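A single protein chain has been omitted; all remaining protein chains appear in their positions.
By letter and in written order, the chains are A and B; residue numbering begins at 1 in each of them.
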Amino acid sequence: MSLELKIKNLETDLHIMGTLVLDSLVSAVRALEDKDTARASEVMDKDDEIDDAYMKIDQDWFELMATEQPVASDLRLSTSILQASLHLERLGDLSVYLGKTTHEIHDLPIPESLHKIVVEMGDMVIEMASTALESLKNRDAELALSTARKDELINNLYNKMLNEVPNISGNKDLYSGLFRLITCVRTLERGGDHAVDICELASFLVTGEFKEF
Amino acid sequence: MNSNSVFSKTKKEKQLKELAFLSILYICVTVAIVTLMTLIYDVISTGYSRLFNDYELGLINKVTIDNPRDFLTSLDSRDPLKAGIGPAFAGTVWLMIIVIFVTFPLGAGAAIYLQEFAPKNKLTRFIELNLTNLAGVPSVIYGLMGLAVFVRLAGFGRSVLSGGLTLTLLILPVVIVASREALKAVPDTIRQGALALGSTKFQAIFRQVVPSAIPGMVTGMVLGLSRAIGETAPLIFMGALTYVNYYPDTPLSGFTAIPIQVYNWIGYPQAEWKDTSSAGIILLLGLLLSMNALALIIRNKFEKDW
Partner (left out) sequence: MDTKTKTQKELEHVFTVRDVSVSYGDFTAVKNVSMDMFKNNITAFIGPSGCGKSTLIRSFNRMNDLIPNASVKGEINYQGINLYDEEVDPVQVRRRIGMVFQKPNPFPKSIRENITFGLKVNNMTDNLDDRVEKALTQAALWDEVKNDLDKNALDLSGGQQQRLCIARTIAVEPDTILMDEPCSALDPVATKKIEDLMQILVKDFSILIVTHNMQQASRVSDYCAFFTTKATDDGRRTGELVEYSDTKTMFTNPSESLTEEYISGRFG
């Protein structure tokens, strides 16, 4: 198999993994929205698939380095693919966390306003991850930049949530649910960061320079 | 940095030395060429008339001599103006034919054996050493050997066959060495490439190595031949006749050769013989030149850039 083909396969594997991760994120956020524990369990089981996909990319990259010693654009591409797969794997873990949270809040009373914010944030992470992967696939630097900028919106939602908290501060029954939702939000924020990292990789592939967004 | 002083100091010294050296070389070349040109001019100017002009001889019995035809075809004669080189020419041709037919197979065969098949042991090295030595042995010795072996022992008598075989012995070492060099020049990778395809050693050698070496072998042959036709001493020793007035008709008949004929003519006192001998020399030089030119042509046409 030629070097070109090997790298092409590596990229294809990345996008297959991307699809798995995006599906998983969508299911996880919808399950959280509907408090659907069955669906949440499905998401958590599927994480093994995502991990296997990651392991394959990791091993194939390793073998590629050892046997082909790629340089220049081949090196940038293959290494970017490896790093992107790591971020995807973390996004996969995020879905699992959302699933766990769904289980936990299933029987707990939670402040609905915050529930909505969390779901909104989840949808935003899905969109960011999706467009980040697209920008990587199409080598679209502008899309990468505009996606990275959306991280600000996540920050805004986070602040919105902080503003809501005092409104329910008196109601002690909601504290457990509140706690879980807040930790969920921190995790989602990190998910947004991973999406931004993928955008940085996309920009790197296009410009050859690594810039922090 | 003053580049002038750094570089110019030694330049002039070197230039002078080079100039002096070149001048010496030029003088050497000039001496050689001038000598050669003088000799050639001398020969051509004396022999030209005898070879290319037509004569009328005799007051009563008019004989017309149309040169060069008559010179080339007439028999020898007491009259310097009538003497022709015919039989000598024929003798030389006979000798050449015999030498070619005997030397080439023997020389090529020996070279192929020594280069490709002989085991590398003391005996082979002994033979190789002696071959080189034989090439330097004075040709007179070959004449004596020819006399003993071909004329007497084999019973061929003083025939053109004996002469040809004697000349063969003379040039065989040279031909073998030249053929060996031609074979050596074929890179070993060719032999290996042929063998790696599943050919036998014989197939590899006779279908790849020898064909590639043929031009070199032929050139060696031609050069050896051009030496042979100029040889006088060995032929005289083994008994070539000096006054011959017939053409040799069989390999066993008596003969003479151009160099011998010329040698003979030079010995006569009359002044006109000088022209006749010069004419003979022109013919011999012409033959030699053609053969060397032929060798050059062959070599240039078939030379391989390995």
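By definition in this document, a contact is a pair of C-beta atoms (placed from the backbone, for glycine too) under 8 Å apart; a residue touches a chain by one contact, two chains touch by 3 or more.
It should be emphasised that the depicted structure is a prediction, and the values quoted were computed from it without experimental measurement.
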{"item": "Chain not shown: contacting residue from B:Leu81, B:Ala135, B:Val149 or B:Ile190", "value": "B:Ile190"}
{"item": "Selected residue (touches chain absent from view) among B:Gln208, B:Ser226 or B:Asn264", "value": "B:Gln208"}
{"item": "Of B:Lys14, B:Arg78, B:Lys120 or B:Lys301, the one touching the omitted chain in the full complex", "value": "B:Lys120"}
{"item": "Missing-chain contacts mapped onto chain B", "value": "119-120, 187, 189-190, 192-200, 203, 207-208, 212, 304-306"}
{"item": "Those residues of chain A which, in the complete complex, touch the missing chain", "value": "1-3, 6, 9, 60, 62-64, 66-69"}
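Criterion: only the chains that are shown with their structure count from here on.
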{"item": "Mean-CA-position distance for chain B and chain A (Å)", "value": "94"}
